[in-house]
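Please find one structure pasted underneath; my questions will follow.
Every protein chain except one is present and positioned as in the full complex.
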């Protein structure tokens, strides 16, 4: 493996400019670069199971492209981890979901964690993710700030204040001892939220999923680990009607 | 509700003729008809997470259509339950997955159940489904006959013999006390498999997922039950790039 | 199987007139009739483990009788599911408990469900049932209206208002996304409670256990499914002292 | 509390002479006596859910009598723990089930335990008990010697050899690190089975449920502990048709 | 086994006089004596994982000594159960942790239990203990009185009032139906706390861990049960640098 690791952040939404290149570049460090791509077809943002579903075909297409372009690992830029298992089948480089990674990291750092997300409607989605990831017993609760994804940056101090408020409730009422942002649109808010919590005497990790997943993905790539091909074997070679892309021959199994 | 219930079986694959209308019609009875539709774009059959993912947009489109056409309930015709949660968001009639339904029914009929599916690679998928459906403790094992979906009918007696063989192992080694077919392509094999097991002194339910899900869906429609709109609220109104269909105004939330 | 399915509702209490024939008849539809019987010996109503226990011998007797009379399925008319496993041993037609069935149905319709029952003392009973049925992770909570079974109909609007009130708490505090009535004496209250919840902006399924179990039992009978005889084998032939009935020869195992 | 504790072993079967007074007396020691009673109506032995159910009314009657006669604790003499929760409602002295007690004790002594019972058909019963007792994760397996209860003493060396054989399989294949006898009819076999296991180099506890439950019940009585009256409140005062006994006034709640 | 059982209470703290001999002697009864010893090196009290860790080497040393002195069972006198698994490896007499024992006993007596401990910081410790003991589903909550161990006796009525207050919250908000003291420094407070709860109409067991563990340990010793040597085999013979004691030859495995 080259000395330089490139982690691709793949945004599964079509809204242009939502993810700023400078924010991602800032996540790099010695030996690590962070590149970016975005789907061409799909939802403007993701706040439902419907939108998760509609984002996946484009995500698969762009993930195949990322591997072809030389990325060493892929992060799917949404806390619904859309298409995580499908993408792992079609590439050989490690693919990490920010939700899965953040939950495992939070489970190591604190006894239980809560997810602070955007909307009430995402609670079942996060509890289902925790069930599949095997972490239900470590998740204290899912709380929300009640601000849609595309409005999170409209009044950032308000958004951060709401995050602190819900994190405090998660700690005091639900037994959380660490918190995770439940939307990758909150990228960059961790320092402010951690300060807000410290100001109230609460000294807990605030896990910002994209920086965490990028850093862990690079760590796994460094030691040569990738997803199990027993769990995620290549899909069988087969006709696929009505999509503008096909699986590379090298990828499709016999 | 009218006296006549129509349950729509929606096949999320593009292979023509795979699902025979007569086989579905035979599932009807007093007060129940079974209609059928099929996606236009997507995989020829489903044997991977990739194919599940690619089948979902078309399934959502056809589910909206089914409700518009007056169906009283929808069954997604694949044991991966593709798009189950997304479809439940975009329609108001009850939507049942054959895997979810068969697992709940089997859990009522026997102490533990095993799934007998087509390929080894689907084991994680079924265990993930059980985790999300809350039934992990009732699932004894996932076993497979090692025959691809589109070859199941090539030598039906062989397929049925393999099903019996794997069911016996599930009972004797894994503690299964009921079995579920892990592929809707096995529709119609239950009687033969049950006879094969009885011949070996094993008197357990053999759950054929499509007939079971159709009948249970009709039962729920009869008593006026449908999915929770707190769990499955309508998706937010939002631009969706690159798909040939949009959510009906009546469905998309404000 | 004949075109007409008869589901027997078996009330395991001795209070006459508690279960009204018209209410049960109204649960029938095309191809489905609902018959009724009641135990001769046992408690007037069931609100304790003691009363569950005392209701079971009579329930077993009446279940054997129901099969002899040609019923195609049996519902035990109490949310304690008294004698469910014993009855399944002594008959071959499917036997469903309203609690087990309602919990499985609610688990399919919403992410988590709460049970709204009559008295505080039944909480452990419902949590034990969920543990045995494998559904502990889907049960959000057990709440109660604090009205004894035989007084539920004394002031029906008050009972229904209390049900709505407790369901709202279950949704807002416990994370319920569906509710189940925790007493079959509440038969018929679902429409009013659902309306009450909709009026507060809560659009969730309200599962009325007896109609649901009757309809699902008919569905299973239609597709030829019954309990596993590996889980519920016939009891061994053996002397039974002091009871006025014996197992039919055809039923008792060698 | 008097210096002398009397623990009542209550046999929920009608076969006379099955439980030998001398065997129980031998369980006493300094400060502990063991008394015995037996139900008048019910099954000759218990090997099914049906027989468990039919044994409970008589067990409740005899438990009330035991408390009236001055017993300090009650053990229900069957590994199905028949009527355990009902009996705990109608008396105030501690009531222990041998299965519940043996499972908790075995869970303390070894990492996981297996139950070695009489017949295959009891597997679900023991797994359900473990689920309700909260010990599913500590139970490695349920194995059986395939000898009916009333024939266990016909060839005791054979029975003991079968117990050793199944315990070895439980250790080697299922991960058991302690074993429990799954039938109280095996009382007195622990020393021989433990020797048989030691001879094969397996040094694990062999829990004989009746001696263990008697000794633990005395221990709890000594420190003044009994079942929670929040979990097991007195049954409500109510008519009970067709049974030859009623709840003492002092016991029935208002 | 002699008629007289001696249970050794081993205090893993260095504060002299904290454990009063008279309090332990009072736990004896017919056939049971309670002896005491204390570590020489280690923390003054235990309120952290650090202090648990530092108490263990001394505890192991004193446990070996207790067996040599003829004790029939050992109780480690701290609710962190410090060194429980290590001590079980180096002796053959039964070793019980008061936390493990109290949790199993409380799980038998009531549907769920809460632990009322001294400080907030111990919550994770108790939840980890419950996970390892297999009892997570029976633990309703961990609550605390916010009084350090060495100050519990400074104002005993205040301490007891706080215990009652937290127990009431555990019952009303968390679903507890039994409570356990979460610090062995609370020895002797059970009667007062139970009275305080009864005065509020709450009739639940209050488990005082040391008396309970002593009595249960004697019970197990009586019936010849000790820890599994498959779970707790003797440590391998090996150099141990820098400790003033070695494992007896008879104990160290080849």
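Note that the chains take the letters A, B, C, D and E in the order they are written out, and that residue 1 is the start of every chain.
We adopt the following convention: contacts are C-beta pairs under 8 Å (C-beta built on N, C-alpha and C of every residue); 3 or more make two chains touch, one makes a residue touch a chain.
Remember, it's a predicted structure, so these values are computed and weren't measured experimentally.
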Displayed chains contacting the withheld chain: A, B, D, E
Of E:113, E:181 or E:232, the one touching the omitted chain in the full complex: E:232
Touch with the omitted chain, as defined above, among E:51, E:67, E:81 or E:100: E:51
Positions on chain A contacted by the hidden chain, ascending: 3-4, 29-31, 94, 96, 100-101, 104-105, 107-111, 133-138, 171, 177-178, 202-205, 207-208, 211-212, 215-216, 218-220, 222-223, 225-231
Touch list for chain D against the chain that is not drawn: 111, 137, 175, 177
Chain B residues touching the omitted chain (full complex): 123-124, 127-128, 131, 136
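Going forward, only the chains that are shown with their structure count from here on.
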Homomeric contact chain D-chain E: same or different residue positions, threshold half: same
Approximate Å spacing (C-alpha centroids) for the pair chain A, chain C: 43
Between chain A and chain B, centroid-to-centroid distance (C-alpha), Å: 29
Overlap residues in chain C, where contacts from two or more other chains coincide: 111, 124, 128, 131, 134, 136-137, 177, 231
Each pair of chains that touches, named by its two labels: A-B, A-C, A-E, B-C, B-D, C-D, C-E, D-E
